[in-house]
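Got a structure for you, questions after.
The complex is shown incomplete by one protein chain, all other protein chains being positioned as in the whole.
Here the chain labels run A, B and C in written order, and each chain numbers its own residues starting at 1.
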Amino acid sequence: MVNLYLVFDLLLALTLMWVGWRTLTSPDLFRGVVLFIAFGVLMTLAWVRLEAPDVAMAEAAIGAGLTGALLLDALADLRARRSHQDIEVSRLAAVSVITLALAGVLSWVMLTLPAQHASMHAPVTQPPNASGITNPVTLVLLVYRAYDTLLEMAVLLLAVIGARALHDEAPVGRAAPQYDLLAPAARVLLPAILLVAAYLLWAGATRPGGAFQAGAVLGAAGVLLRLAGLLPSPATYRRWMQMGLVSGFMVFLLVGVLVIFAGLPWLGYPATHTKALILLVETGLTLSIGMSLLSLFMSVPEQRSPSTHARASAS
Amino acid sequence: MNALEWIAAILLIAGALFFFAGTVGMLRFPDAFSRLHALTKVDNLGLGLLVLGLALQSGSLAIALKLLLIWVLAIVAAATGAYLVANGASRRP
Amino acid sequence: MTTGLVFAIAGAQLFFLGVYSLIVHTHLLRRILALNVMGSATFLAIVGMAQRAQGAAPDPLAHALVLTGIVVAVSASALALALLRQLVAAGGGTALEEDREA
Partner (left out) sequence: MMQNICLALAVFLLLNVAAGLVRIMRGPTPADRMLSAQLFGTTGVGVLLLLAEAMRTPALRDVALVLALLAVLAVAAFVKRGWPDEAGGR
């Protein structure tokens, strides 16, 4: 009896490597980007096989959805959409040999390394208190390694500030053409997407899900609205957006500091209201992540690009 | 296997065959519009039969409803995408 | 061969594929794609290696690490794309200056 799981894994891994290779070698960049979207779908399946449904959810929202939209959006502004290897033959040969050798060495190390390792699994699956949080990934993110998650939010915020320093939001003044089905479809899909985001946030305590997945879905909802031309001019909600952007970091910081007055360590949780506090922090994080992703998508110099302008007025 | 499982298995296999037919159509059909035709069979019938088969043998109303929701949302999303791509393609030479 | 090992090794190949592409291509969008592939490859290697033992339980620490990594990777890509567009809008083309001279 053949092990069908092994067949599935090998087939998936080979397809994944092939798609990765073609993504990076296709002369036509549009083809490369579409292949990269397919790569995201395959990565989602790989996470599933690695028993990481939490990661698979984030990959489905980000790898297969948001990143593709971001790349296609950026590609529209580029006139040069072909890319060739731009290097002398002798150096190309040297680079090929060195990278192949390094890949071989790393694979050999992976194959021969003894399969013993210290795992967080034991401490995480036995929560120290009756916090009500049973999803181990959420426990790691918000209890055991809360400091990392807090700083990660700061990194996200920095990326947004960086992107916004380059451009302000582009106006959404383009009228939707009559044939456009995207706006009504977005109106139908929006409640479903928001519901899924709320469900994932809530589910994160006990099942795969949580702030990162919910935030990614929330950001995707915003991007969909923007693409459908349903978002009003950014000037009208700039303040709200800024508050949303910092909410995750601020709520997290506030909770982390306030517990000190209760005699707890920095970023510790009291024994009584752990679940409610974690849900509060997670709600803030979800808003922040969603707003950050939308904001990163919106900080594009749309009006400055002549090619986009021509296409916008043609459609 | 009981009768219900047999029916579920047949539905699953029928669904998978529609995925296969859609992929063959995607590869063999001559232009974007006929390929679109192949794609819609996958979204509607392929995924639909798959969902039906899985719902039948899940034995839980909650799971069945969630599967149905996934199918409906996939159809809305796919129909929108198909329409947008077809409309765009027809407006370009 | 376990699932973890299969994907860890796939990750190793993909990572160096990304490195290769990063070196031989000058188009900046291609380089952003290469960095993204390298990121995904690293994530695969981390989770795959944590799970390479037969019947190993999933490691939530690795999952949490990768989960935050995916979100950081997409925001870094978005920032890189914004920089690329600024370069193009300023008339700088799609490659870095030192690469165009070479």
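Here, a contact is a pair of C-beta atoms (placed from the backbone, for glycine too) under 8 Å apart; a residue touches a chain by one contact, two chains touch by 3 or more.
Owing to the predicted nature of the structure, the values given are computational and were not obtained by experimental measurement.
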>> Let's see if you follow the contact definition: name the visible chains touching the chain that is missing.
In response: A, B
> Which of these touches the unseen chain: A:Val19, A:Ala103 or A:Leu231?
Replying inline: A:Val19
>> Among A:Leu24, A:Leu141, A:Leu200 or A:Leu231, which one touches the chain that has been omitted from the display?
In response: A:Leu200
> Going by the touch rule given at the top, which residues of chain A touch the chain that is not shown?
Replying inline: 4-5, 7-8, 11-12, 15, 18-19, 22, 26, 28-31, 33-35, 37-38, 41-42, 44-45, 48-49, 51, 53, 56-57, 60-61, 64-66, 68-70, 72-73, 75-76, 79-82, 182, 185-186, 189, 192-193, 196, 199-200, 203, 207-209, 213, 217, 220, 223-224, 227-228, 308, 311
> When the complex is taken as a whole, what residues of chain B touch the one chain not shown?
Replying inline: 1, 5, 8-9, 12-13, 15-16, 19-20, 22-23, 26-27, 32, 35-36, 39, 42-43, 46-47, 50-51, 54, 57-58, 63, 66-67, 69-70, 73-74, 77-78, 80-82, 84-85, 88-89, 92
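Everything that follows uses one rule, which is that only the chains that are shown with their structure count from here on.
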> Which chains make contact with chain A and with chain C at once?
Replying inline: none
>> Report the inter-centroid distance (CA atoms only) between chain A and chain B in whole Å.
In response: 27
> Tell me, which residues of chain C touch at least two other chains?
Replying inline: none
> Residue numbers in chain A touching 2 or more other chains?
Replying inline: none
>> Could you list, by residue number, the parts of chain A that touch chain C in their complex?
In response: 5-6, 9-10, 13-14, 16-17, 20-21, 23-25, 29, 32-33, 36, 39, 43, 46-47, 49-52, 54-55, 58-59, 62-63, 66-67, 70-71, 74-75, 77-80, 82-87, 92, 95-96, 99-100, 102-103, 106-107, 110-111, 113, 115-117, 119-121, 124, 136-137, 139-141, 144-145, 148-149, 152, 155-156, 159-160, 162-163, 166-167, 212, 215-216, 289, 292-293, 296-297, 299-301, 304-305
> Considering the complex alone, what residue numbers of chain A touch chain B?
Replying inline: 179, 181-182, 185, 188-189, 192
> What part of chain B is in contact with chain A in the complex they form?
Replying inline: 73, 76-77, 79-80, 83-84, 87
